[in-house]
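Okay, so here's the structure we're looking at.
Shown here: the complex without one of its protein chains, the others still in place.
We just call them A and B in the order they show up, numbering each chain from 1.
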Amino acid sequence: MKHAFSVRIGPVGFRIGSDWRAPIAALETLYRDYPQPHDGIPDFTVRLFARRPWRRFIRPSVEIGGDYMLPEAAPLPLRQGLLAAEMAMNLQMALGARRYLLLHASAVERDGRALLMTGISGAGKSTLATLLAAKGWRFMGDEFALLDPATGLIHAFPRLISLKNDAIAAAEAAWPDARMGPLLPATPKGDIRHMVPDARAIALMDMPATPALLLFPRYGFEAETRPVPPAEAFVRMTQASTNYVALGEAGFRALTGLIADVPSVAVDYPDGASAIDQVEALWSAL
Amino acid sequence: MPEPIFRAAPDGSLLIAPLDAFTAAYHRASGITHLLAEPAPQILAVLGEGASSLDALLARLGRDYDLDDGTREALAARLDELVDAGLVERA
Partner (left out) sequence: MVGAVNDARLLARALADPGSVVGLDAAGWTALLAMARAEQLIGTLALRVDGLPMPDAAKAILADARAAAEHGRRAALWEAEMARRALAAIGCQPVLLKGTAFVAAGLSAGQGRSIGDLDILVPRAAIDAVEAALLAAGWEWVKPDPYDDAYYRRWMHELPPLIHRERDRMIDVHHTILPLTTRVTPDAGALIDDSVALESGLRTLSPNGMLVHAAAHLFADGDLAGGLRNLWDIRCLIDEFGTDGLDAEAQRHGLSREMTRSLRLVDTLFGDRKASGTDRLYIRRITARDGWGRPIRPVTRLAFYVRSHWLRMPPAMLARHLWTKWRKS
């Protein structure tokens, strides 16, 4: 394709091709400290393209394609090209990943042990991960945690952090020196701004961690923690994994192993500061 | 009409992971995960030893568990669910 960029995020290599320069330029800037795919061979290909040649110039609209596609993926305006690239990369992971059980969860690490936070969008898993990372935890990812069925270890996937609406200001306050992408107002998901994970997160991204605690956070409630019964945790995690079914027996063993080895706790929290206290209390009680 | 015989997949075709009141079961032949509540795991375990009619199954389960009135109908209903799920075949 006319413009191209390659990058490796954790263990996963991507190649992004584009009919326009702008999205590639943004990726080059934001991912400048990331390595290249292993052996120069990416795991996934992403394509950002114009459906008709003239749509490269007139009301340019970015179609999302790649190795794995959803027919209903709607095009985005060119000024949201970076978002299109990130969504397309997520889509490859969600539909194509087979080496790891993909947990829709954020992850941070301390002393070689990983804390996983899962939940529906808006539960605050992404914000909590950035806040904990600002307090000294190593950031492993805000969207996907990769569970290796062969070892039971969690691999980091520290892609750009996709901040939405109110979370933008919260993250900027926690990380005043962070490098930020352009503010993308009024996207289908609201205002979005991408933040580059801190240098330590990138430098240590090839270092996996042993899962130690699985949290189900919920924002906007009185502070409360309670254990989640194993069967409920198992079912919720099968629903929070896009490739649980595709992994077959390996996925079953990996997930039942995780649920058996790691406590599952629901955490209701009213604000970020309380959440951090609650998490630290749970962590020190392990 | 002869009594239907119920048959489960042979031993080893199910991976079992007890969770709490529920048991997760991975069915190798289909790649489907089932979440089973009692007495489904027990029924599958007994049928895994050999095909059986409803009455024989009832007698066999009665040796290990306390069974009370209405159990025959309940057992038939559980078997129907397992047949729908593909874990038991009606022969």
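The rule we apply is simple: a contact is a pair of C-beta atoms (placed from the backbone, for glycine too) under 8 Å apart; a residue touches a chain by one contact, two chains touch by 3 or more.
What you see is a predicted model, and the numbers here were worked out from it, not measured in a lab.
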Visible chains that the absent chain touches, using the contact criterion stated earlier: A, B
Selected residue (touches chain absent from view) among A:D43, A:E86, A:E143 or A:D198: A:D43
Residue of A:R56, A:R79, A:R99 or A:K164 in touch with the missing chain, whole complex considered: A:R99
Residue among A:A73, A:L153 or A:A246 touching the omitted chain: A:A246
Touch criterion as defined above, residue of A:G13, A:G119 or A:G181 at the omitted chain: A:G13
Absent-chain interface as seen on chain B, which is shown: 28-32, 84-86, 89
Residues belonging to chain A that touch the chain removed from view: 1, 13, 15, 17, 37-43, 45, 47, 49, 65-68, 98-99, 246-248, 250
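In this text, only the chains that are shown with their structure count from here on.
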Centre-to-centre distance between chain B and chain A (centres being mean Cα positions), rounded to whole Å: 41
Parts of chain B lying in touch with chain A, wherever the complex brings them together: 15, 17, 19-22, 24, 26, 28, 31, 33, 35
Complex interface listing, chain A residues touching chain B: 229-231, 234-235, 238, 244-245, 248-249, 252-253, 256, 259-260
